[in-house]
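A single structure is presented below for examination.
Of the protein chains in this complex, one is absent; all others appear in place.
So, chain A:
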Amino acid sequence: MYHKEKSIQIKNSASSLYNNLSVQRIAPRHLTYFTVVHANVVNMVSASWDGLNYSHRQLQSKEPNVATSTSLIMQAAFCVLPSRDLLVVTSQKGIQMYESDGSIMVYWHALDTPETPTAQAIFGRGISAVGQNYICVGVSSGSILVFDVPSKGSNITLSEVLEEHNESITDLASECSGSQECIADLVSADDGGNLYVWKSGEEFQILNKIAGFDMTCSSVKLWKGTVVAGYGTGQIRIYEAVTGILHAEITAHARWIYSLDIAPFSGLLLSAAEDSLVRVWHLTLTPETNSVEVAHLHNECVTDTQICGAKFCDGDGYAFAVTGYDLSEIIRYTQT
């Protein structure tokens, strides 16, 4: 179903972090951007579609006005809003937002870090664009920061802080189907496997809470009102967002799941874990009967690699890319 393409070499190896690959397709310029985090550096590659041109850039987690800092980065993700695209980077010290080519930093938000370290680690993790003009970022305390992003310029403001989760946020996802009918537009996941479903607005509203089972939900997606969640036990669970009804449960992987992705136009689901496997599934939603069908389509084994990032490169799922711990390349697969 898929075959391996030529890999893209990156300047550093990928660190073992959840969802450690972000992909953005720039159709008008026939380019795709990739970001992979290595310790305190974000490796960015811009790849031309004809496979002939690659350009690299590295971003460091430095706060402005401080001489030096070694702050480890937890996640880097592209946020696509109707008016603009930004690259958001979260670290132990705070949240940085760049123009999506990484050229200029447009905003910096510092996290409250105490003088002497405490037992509770402090960092940002979980990034998603939501609705027309919001970017949400999760924090290790369980808070979710909601930033209001104007259509241009750097006048980004912190609009709200959502304090519902009691455990560290692991991932955030917004409704990716493009459908205007879905009420829920954000789902947040935490270290206890708890999922909160939100409606965005000037004040975000909780639509539902789906209780966890004391196991980290490391990656989550929201598609056509359906939550797809991956857990440390290797399980994938599919819920109806607003009601919390469990549609399906898959014993998908033999180790901790690190990344999920959905191709919104085709309903293909990608899952990747520390067990070296990437799996492709197909989801069929039947609103009339409120049922979900799941079919397993394909496996790829990345030998001797603990996978930490896997994303589709386009909305149909024609191609996907994979990163692994200690691997200095982005491995690509395309449909045969």
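Keep in mind that, in the parts below, contacts are C-beta pairs under 8 Å (C-beta built on N, C-alpha and C of every residue); 3 or more make two chains touch, one makes a residue touch a chain; residues count from 1.
Convention: contacts and distances are computed from a predicted model.
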Response to the item:
Answer for the undisplayed chain, UniProt naming, from "Protein PAT1 homolog 2 isoform X3", "Organic solute carrier partner 1", "Geranylgeranyl transferase type-2 subunit alpha" or "Elongator complex protein 5", is "Organic solute carrier partner 1"
Discussion item. Please identify which residue in A:55, A:205 or A:299 touches the non-displayed chain.
Written reply: A:299
Response to the item:
Out of A:107, A:123 or A:333, only one touches the absent chain, namely A:123
Item to complete: Identify the residues of chain A touching the omitted chain, counting contacts across the whole complex.
Response: 11-13, 15-17, 38-41, 67-70, 72, 74, 92, 116-121, 123, 167-168, 170, 190-192, 214-216, 218, 232-235, 245-256, 275-277, 290-296, 299, 301, 303-306, 325-326, 328
